[in-house]
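Left out: one protein chain. Kept in place: all the others.
Up next, chain A:
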Amino acid sequence: MSELTTAKIPVTVLTGYLGAGKTTLLNRILSENHGKKYAVIVNEFGEIGIDNDLIIGADEEVFEMNNGCICCTVRGDLVRILGGLMKRKGKFDAIIVETTGLADPAPVAQTFFVDEDVQNAARLDAVVTVADAKWLSERLKDAPEAKNQIAFADVIVLNKTDLVSKAELAEVEARIRAINPYAKLHRTERCQVALADVLERGAFDLDRILELEPQFLEAGDDHDHDHHDHDHHHHDHGHDHNHGGLKHYHDEDMQSLALKSDKPVDPKKFMPWLQQLIAAEGGKILRSKGILSFSGDDDRYVFQGVHMMLEGDHQRAWKDGEARQSRLVFIGRDLPEQVIRDGFEQCIAA
């Protein structure tokens, strides 16, 4: 990457439903002795117990871009605040944007795709979602915001694990994985997570779109492998069954969809298809990512998107011995799975 890119200030978006522990995590980030200085954009002044002239109050002002795209909303306050902060470049190493508990992370992320000034000065590092192990399962049923935040996350800090039983923990993790199997998940008490696991993740860096494998299986051995049946607890939501002892849910309206091909993909077909898919279904697609092996192309092509905004680039040459496999991931609401699968099939080079 060029120096210009590395000089951009990384921005971590911190989300999480009310009471999940965002402020606890923020206070840790600000008080721990890591030798870095963070500028923090918060919604409620005063919650943070640390005096720092780089803590800025924001108003979460979302506006629609005049480009005819209804889901193309950006945080105008963020544009303004980042502009002001850039006058103090050199006084801090990174920026953290805390959203309110009820916020949709999309406008924050889209701000980084749409605004030229923001793009020149800062880069989105990752969306970190703090979730309450005790209450998340309930919130996923009654609060669409909570579901959005899980679906959007690159990193999930599953907090307050000390307040739940092992069985409840397995339950809530299965709920999370039903929505977003790709995020890194960390179980914590009082947000005791290594800060390196939440900051400087490079999750939106096209050069680091490497991890498109679901994260299920690294969950470790402390899962209960006995056959719980919690069906009566969530009669309103889908069904559960077991895969090798791991509880598995399907969330009724938020899913992830993974596509794969070992045959090369035709870029002349794929690009128009992806554009058209995003234009038609972008309102439903929260996040998308992909690594493509194009026919007649020795470079990996990578892309990522938020709703209708996409960015993509040739990343690097495929390595010797590396399987030239194309992989795509969509996370979204009511995804038309068969339409997407069929469409992608059509893009595979003859």
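In the analysis below, contacts are C-beta pairs under 8 Å (C-beta built on N, C-alpha and C of every residue); 3 or more make two chains touch, one makes a residue touch a chain; residues count from 1.
Heads up, the rule we're going with is that contacts and distances are computed from a predicted model.
Chemist: Which of the following is the UniProt-recorded protein name of the chain this complex doesn't show: "Acyl carrier protein", "ABC transporter permease", "Imidazole glycerol phosphate synthase subunit HisF" or "WD40 repeat protein"?
Modeler: "WD40 repeat protein"
Chemist: Given the contact definition stated above, which residue among A:D53, A:D142 or A:D320 touches the chain not shown here?
Modeler: Final answer for the missing-chain contact: A:D53.
Chemist: Considering the whole complex, not just the chains shown, which residues of chain A touch the missing one?
Modeler: 45, 53, 56-57, 59, 61, 63-67, 74, 76-77, 79-81, 84-85, 87-88, 115-117
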